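Only a single protein chain was left out; the remaining protein chains are all shown in position.
== subunit A ==
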């Protein structure tokens, strides 16, 4: 690999290696890390902690993302997060909020609504408290989205799907194919819009969209048929013979297991069923797993270089879990610090220990393999001369 530096004795074990296919971090580890951060974010509304979480996720993405197409989605998720924040604020301004507040900032004209719409308010007083509350709330949602975006940027979604059990393989392929189709359709739209310009027509407007829409769909359809032919000719869908008894057991286990999972989850969530819920859930899960495992017998597929779950994957996933665990613990010990009050308005304090625990989430930026520096632009620019 090109990025390998001189080996320093002693330091070489600690330093993260250059990323290659063989030491690629398991995609699941990145997702567990990101979900850990997201869980932590869901336990607090303290803007300082949320900001810290966003910072941690952003730093790790900056340090470890590749220049692959999927890695570019991070920016889109950040924008989406900001948009959610703004929408939350706008709603709070126009639709009011159940938070009673003292500091009225301004008053919008209130639209009188008929009786049946009681409880809904349009316009009216806008208080500082309600805005701050909406801001905290929106910030939490935005942080969740950014954590998901980080996982998306760091882990190749196709590789994650490759780690699915064999029986779910076909569903995984459908998702991968759908994911490669979206960018193709976007490039189709661009191509057809330029073609419209070539015929001297305006490229904006509803009419343009309608006229482009049909050819784009046609193109997508043609491509999927071509892809299906190619997949068929390459052996997709070959199956092994499985005795009927095994098939029936598979069906029974999978269906029964899923039912068990549903019933168990319901039991856990409902107040009175906590006792048996856990057991039903566990038995259901085991049955479903068994079903999937048996179902995998039908497929003759083998796997090429599956990602291995090594020490670094444990560290990355563990750091996320640690952040989540510590934050949940902190939330139960000192809820006030994690949920700064809005009634009355107070300056949010900076809880030192939860903040330090969030910093554990930075671990992947030091232990995950370092991706190669952005490759020089391809010898010839991507397509279209």
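Just a few scattered comments:
In this text, a contact is a pair of C-beta atoms (placed from the backbone, for glycine too) under 8 Å apart; a residue touches a chain by one contact, two chains touch by 3 or more; residues count from 1.
Please note the rule applied: contacts and distances are computed from a predicted model.
The complex appears with one chain absent; UniProt names that chain "Energy-coupling factor transport system ATP-binding protein" among the candidates "Beta-ketoacyl-[acyl-carrier-protein] synthase III", "Multicopper oxidase domain-containing protein", "Cytochrome bc1 complex cytochrome b subunit" or "Energy-coupling factor transport system ATP-binding protein".
Contact with the omitted chain, checked across A:191, A:247, A:293 or A:339, is made by A:191.
Within the whole complex, the absent chain has one touching residue among A:98, A:202 or A:244, and that is A:202.
When the full complex is taken into account, the listed residue touching the unshown chain is A:231, out of A:76, A:231, A:336 or A:359.
The set of subunit A residues touching the chain not shown comprises 20-21, 68-69, 156, 158, 173, 176-177, 180, 183, 191-192, 194-203, 211-212, 214-215, 223, 226-238, 300-305, 372, 375, 377-385.
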